[in-house]
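Dumping the structure here so I can ask a few things about it.
Left out: one protein chain. Kept in place: all the others.
So, chain A:
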Amino acid sequence: MAACGANADVRRPVRGIDVVIIGAGHNGLAMSHCLAALGIDHVVLERGEVANAWRRERWDSLHLLTPNWLSRLPGYRYNGDDPDGYMSREEVVAFIASYARASLAPVLTGTTVTRLQTEGTGYRVSTDRGDWCCRAVVIASGAFNQPVVPRLAADLPAGIAQLTPFSYRNPSQIEDGGVLVVGASATGLQLADELQRAGRAVTLAVGEHVRIPRVYRGRDIQWWMHAAGLLDQRHDALPNGPDDLARARAVASPQLVGSRERPIVDLNVLGAEGVRIVGRLAGVRDGKALFSGSLRNVCALADLKMHRLLTTLDDWAAACGYADGLTPGERFEATHIAFSPATSLNLEREGIRTVIWATGFRPDYGWLAIPVLDRKGGIRHHGGVVDAPGLYVMGLPFLRRRKSSFIHGAEDDARELAAHLVGHLQAQSRRYRERMAL
């Protein structure tokens, strides 16, 4: 019973279905699995292939920051022989593709959604291969569709190559000499490390960041966060309500590398490798990159927050008697800052020929023709329930829980949102029947 209106364009094939899921990443597939379990008729539209982002939008050496044992989806979990390892990009593709097969997900690949609009009491989803009319839509098109590049990129001298984490694959792409990596969250930290080891002279511009150790008291930090329940914190249960939530949603990825040796890679390690650490890139003038003088403070903030987190974890371990099996609590050295970090570098004189923007990602809603965006272009929603009946979104940072944007975060969100969606369909059918009965 699709909500197709009378104004259907006869030139395009139009199909009706209860639910359309946009995107066949792990979130769309998790939702598909949950809807199938509830007997809801649906289709998953995917512009590329299953796990497209991991196939096309990641650099070669990327491994998950989350250990294998944590990689789980509704009705599916990692069952390989290395639970403490971190999947490579290819392994993530295989993991998600085999999930799609195992759950018999009704995926239409090679189908790009070009427009989503309301129609009657439901929605019309237009694609490059015909339209769908449906009663509910789940937006699972990803939270990280486009690299964010700051406006000052336009001020860089013409001869400088600019790359993003989408166009960067490996060090062989990068000219010899100097590289400026802008941003020191997980991406920037990893690329700076990789390029410095490959013999480039890396300068890393560091703004606010999240410092956490890979391993703490002998356990992976993700084990701690998971076991202590920090990742399960809910969007509607934070101490300072919406303020805390807005902040938590904007938090950058932590400075972690997923590697079997579980090394701690932080600014001190990069500094020792020879990476030049400078402040946030604040401007480009006359061929000079200008860096903020706030470097000491952003590092002090990150050190303080890390130690506050470790104290929370120690308290939790002590309270639940875990402390016995663990090595004693450690505190890490403060981030070292050079006596006088550079606030300005002449790019040409320093031989910097490449700039890599590791300045975050954003979703792309260019096809969304329903007024549900806030003034910064984000979707207005409450725990994934969008401000339009029957419209849902998944996979955004802290959508429902702190873990929502991670692979292992999809399960709880998909189950709860699928239940909400079914409630919506039932209520709509009830109203429809009541109207017919009158």
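Going forward, a contact is a pair of C-beta atoms (placed from the backbone, for glycine too) under 8 Å apart; a residue touches a chain by one contact, two chains touch by 3 or more; residues count from 1.
Keep in mind that, in the parts below, contacts and distances are computed from a predicted model.
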| item | value |
| --- | --- |
| Listed names "Xanthine dehydrogenase family protein subunit M", "Nitrogenase", "OsmC family peroxiredoxin" or "Acetolactate synthase small subunit", matching UniProt entry of the absent chain | "OsmC family peroxiredoxin" |
| Given A:Pro74, A:Gly183, A:Gly279 or A:Gly360, the one touching the chain that is not displayed | A:Gly279 |
| Sole residue of A:Gly293, A:Gly351 or A:Gly423 that reaches the chain not shown, by the stated touch rule | A:Gly293 |
| Identified contact with the non-displayed chain, of A:His307, A:Arg362 or A:His420 | A:His307 |
| Touch list for chain A against the chain that is not drawn | 208, 239, 279-280, 282-283, 285, 290, 292-294, 297, 300-301, 304, 307-308, 340, 375 |
